[in-house]
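Just one protein chain is left out here, and the rest sit where they should.
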Amino acid sequence: MKLRRDSAFRPDLRVRADFPLLVNNPDLHYLDSAATSQKPKVVLDALRDFYETANANPHRGAYSLSVRATEYYHLARVRIAQFLGVRDSDCLIFTRGTTEGVNLVAGSWGEANVLRGDEIVVTAMDHHANFVPWQILAMKKGAKFRICELTPDGRIDLGHFSGLLNDRTKIVAFNHVSNALGTINPIAEIIRLVREKTDAITVCDGAQSAPHFPVSFDSLGVDFYAFSGHKMLGPMGIGGLIGKREMLEEMPPYQTGGDMIEFVYDDRTTWNVLPHKFEAGTPNAANAVGLAAAVEYLDRIGMDRVLSHERALMSAAQKRLAAIEGLRIYGPPASERSGVVSFTMTDVHPHDLATILDGEGVCIRAGHHCAQPLMRRLDVPATARASFYVYNDESDIDALVSGIMKAREIFGYVPA
Amino acid sequence: MKLRRDSAFRPDLRVRADFPLLVNNPDLHYLDSAATSQKPKVVLDALRDFYETANANPHRGAYSLSVRATEYYHLARVRIAQFLGVRDSDCLIFTRGTTEGVNLVAGSWGEANVLRGDEIVVTAMDHHANFVPWQILAMKKGAKFRICELTPDGRIDLGHFSGLLNDRTKIVAFNHVSNALGTINPIAEIIRLVREKTDAITVCDGAQSAPHFPVSFDSLGVDFYAFSGHKMLGPMGIGGLIGKREMLEEMPPYQTGGDMIEFVYDDRTTWNVLPHKFEAGTPNAANAVGLAAAVEYLDRIGMDRVLSHERALMSAAQKRLAAIEGLRIYGPPASERSGVVSFTMTDVHPHDLATILDGEGVCIRAGHHCAQPLMRRLDVPATARASFYVYNDESDIDALVSGIMKAREIFGYVPA
Amino acid sequence: MILDHYRRPRNKGILDKADASVEMKNPLCGDEITLQVSFEGDSVCDLRFSGRGCSISQASASMMTQLVKGKSTEEIGAIRKQFRELMLGNTAAVDDAHLGSLRAFSGVARFPARVKCALLAWSALESALAERTS
Partner (left out) sequence: MILDHYRRPRNKGILDKADASVEMKNPLCGDEITLQVSFEGDSVCDLRFSGRGCSISQASASMMTQLVKGKSTEEIGAIRKQFRELMLGNTAAVDDAHLGSLRAFSGVARFPARVKCALLAWSALESALAERTS
């Protein structure tokens, strides 16, 4: 994804009033959207509306209420598929979130196809959700687990990446955007290398891309794409895995139980068609409907505007933060990052910084960001991270910067 | 569970006004609570309140909002554990529902412990959720999959059950209450037999018991108990698996990713403590809070009263239905059933019945109730099922009966 | 109309000599149908169904057998397509005279669970035609 360096971008969205939690807390500066986003009123209304007008077990009833529930659930799938550029909406499987999506691919495709001696490639910037399942799968199958190293500024080292690929490579997993650094990975280039050198499947962790810029699965070229609703204005506990139809059809089911079966005999079971084959048990229809309302809301803003708003905030934040002595920013240049900035400060531990900022009403994250392998490579135990979304504006950056200055004062920063 | 035959029971709860969907549809007779329940206003309010005042990613933040989210989530766990008689609340793992709970045990304990030649026992009345995962596990491991047959009136045939148990039996799975017949199984007797003849673990599907009468996991004696929030007035997409601590501690994780790890190295990973070890990824904290509000609501009514209310409805329904010529009821006597009545009618297919009843505003379920092995044994393709909960009253039974009479008329029932 | 075909199904039974025979089941409700077809050139010369199920699936099978008898595979394909449209809620299809008595099913479209019942016989016929060409 090419991002313009246009400094004329302005953070022009003014939507804070749509978010009840932010309205209830006018002095709150929420800068942890990469962990989870706040929810607009329309999403909470959609949830409530489902429960008050359409609540029934989808797929199972022959009465109108259940028909309505089934329809709401189906339309939510179609709507979200459209948002993510999936023409064949049956290829969007609802999951609890990104973590479950990756586990599904590892537990189904991986279990069925990875053999001793095969190789699985991940990157050193991947979130534990797209790292540990592959590590465990590799250990279980006797496959080789290979980690692609990063450039000093936190990008995938494509040279190293290319060198890791060979005809035993079965799975290549990578995030679209790093939650810890904000790095936006060059998916087209990655896919090209993978296709050129392997028959591997590609698994893209889209937890940090789906919320922040236009994504079209059909043109992305990856075989699987996982995302989390709660990071894109939707409710908790809902997300999705998108897969290519031919893959999903040949894969064995993941969880089994009601709804995903066709016939259950004493000695064997046959499976339902997509997407049901991968959705065992009563679906979380209400939250799917809530997520559909979220993407509707994002589409109304326009994902291009979401992107430009965040880029404008990011470039402003970058300038202000870089000017603070003793503050070190990780990852590629701001113009090549998503709305995430990860940093450390001389003499102030990230945790202490977060606590002091909290006292100022500024919510940032401090820790390993579920990316311990990356932290080890950066040689820091933790970083502080601020992340932006549609409801943020310049006042959040002001509060962040003045909180940092205050922390520096408390901890008595002495220029070296 | 001993149930009194006391005919003096009266359906004395009058709580319909607490349920927005039922208030919005005053002529609706919702008799499909075994599929999913309606939600009281307090649950919808709790959900909304979480999103409007405490929404953040639990466990991950060092700021007050995230602390609040973590606390809400923790307190929800404690509250639900208390409701289900679990003193050690860390042994309650949040899942999407019963289906995921069973899959977790099969995928973790089962994967690690079942060997070729071992045996797994289920019953012929089990829901696909507590049947298919064991069948698949057995096939994968080369274990024997054994199905306990039922008595003609739809109870576990304890003689046959006992005969199935031996020292190769590794897992015994059974539902507490059958969703298709309403049969309440004699758990104490089952556990006694299992302990006497095997070292097997016991997995109890509590989807239909947790909502309907007092359950105490600690005194039930089973090793695992799975339940679904959406069937007990809670939101969709949340439920739980309760396990004995010593079991859960020795089991490998199920899904892997963020939050469930301790340290992630390039070549291995260590696990977090209970309950986190089994909760990979961002938890569905909002829905856990919603479910806590649901059990709070149930406790305020009192589970004894819930039980007596349903029993009163059931005995009234039983009398009225049994009086209809050509109507056949399946399962044990009403006095030994939970609030579920499954039946067929001469000359009216269950699906046609459901459609006609729907025209009268009566919601019942028609189909195999995710229990195809049972249907085959009953030698019917489908049954009609009405199920009761706290918000039902005699008017629902009136509507059910008069709808059935209408269907009979339309389909021109001719006494044989 | 539906009830009439349900109570007095047409073409129910078995053929002495069938060119194709297909058994099909709706997993959702357990409806079953066995369809036997004999051909003459490109046309369906005779067909019979047996099985059990709800009024929708049985009446749909009964009407289908009446409607397709003597028709060419192409004609049948067109009707099937229109009927499917009708079942998916495409109201324009209601006016298609080719559907004949099948238009009585238009109300079923409201119930996705029942749509499968209405389409069961047609799925069986599709399989039978495919069986023949292969």
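Observations on the model:
Lettered A, B and C in written order, each chain numbered from 1.
By our rule, contacts are C-beta pairs under 8 Å (C-beta built on N, C-alpha and C of every residue); 3 or more make two chains touch, one makes a residue touch a chain.
Computed from a prediction, not measured in an experiment: that's the story for all the values here.
Note that the undisplayed chain, when the full complex is considered, contacts A, B. When the full complex is taken into account, the listed residue touching the unshown chain is A:His349, out of A:His160, A:Arg305 or A:His349.
From the set A:Ala76, A:Val105, A:Leu248 or A:Met375, the residue in touch with the chain omitted from the display is A:Met375, counting the whole complex. The chain not displayed touches subunit B at residues 59, 61-62, 64, 66-67, 70-71, 261-263, 272. Residue-level contact of subunit A with the missing chain is found at 349-352, 355, 366-368, 375, 380-382, 410-412.
Basically, only the chains that are shown with their structure count from here on.
Put simply, the chain closest to the centre of the protein, by Cα centroids, is B. Put simply, the chain farthest from subunit A by mean CA position is C. Spacing of subunit A relative to subunit C, judged by their CA centroids, is 47 angstrom. Look at where the CA atoms of subunit B average out and do the same for subunit C: the two points lie 38 Å apart.
Residue positions of subunit B touching 2 or more other chains, listed in rising order: 351, 355, 366-367.
Within subunit C, residues 111, 113-114 each touch two or more of the remaining chains.
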